[in-house]
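Here's the structure, in structure tokens; my notes come after.
Only a single protein chain was left out; the remaining protein chains are all shown in position.
What follows is chain A.
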Amino acid sequence: MTIDWAALGSVFGVSLVAVLALVTLFAGGLRALTAREAARSRGGSGTAGTATATACLTACVIVVLFGIYLIVAG
């Protein structure tokens, strides 16, 4: 009767880190989009907001793709 605690622990650790990173990046993207909206309503271009949002959301996609890559490759 052996339970592989290390494996269960790694599921917890990996999931926690990956999910919190995804949520943070996604929320960052939404904040940046809000900043862009605000800048535009003041007559600005909102370029900084667009750039930040693109960076955050692209990072989200990369995290997901990297996770899937790890599964397929391993």
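Going forward, contacts are C-beta pairs under 8 Å (C-beta built on N, C-alpha and C of every residue); 3 or more make two chains touch, one makes a residue touch a chain; residues count from 1.
One rule holds in what follows: contacts and distances are computed from a predicted model.
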Query: Name the chain not shown, per its UniProt record: "Aspartyl/glutamyl-tRNA(Asn/Gln) amidotransferase subunit B", "Phosphate transporter", "DRTGG domain-containing protein" or "Sulfate adenylyltransferase subunit 2"?
result: "Phosphate transporter"
- prompt: Residues on chain A that touch the omitted chain in the whole complex?
  reply: 1-4, 7-8, 10-12, 14-16, 18-20, 22-24, 26-31, 33-34, 37-38, 64, 67-68, 70-72, 74
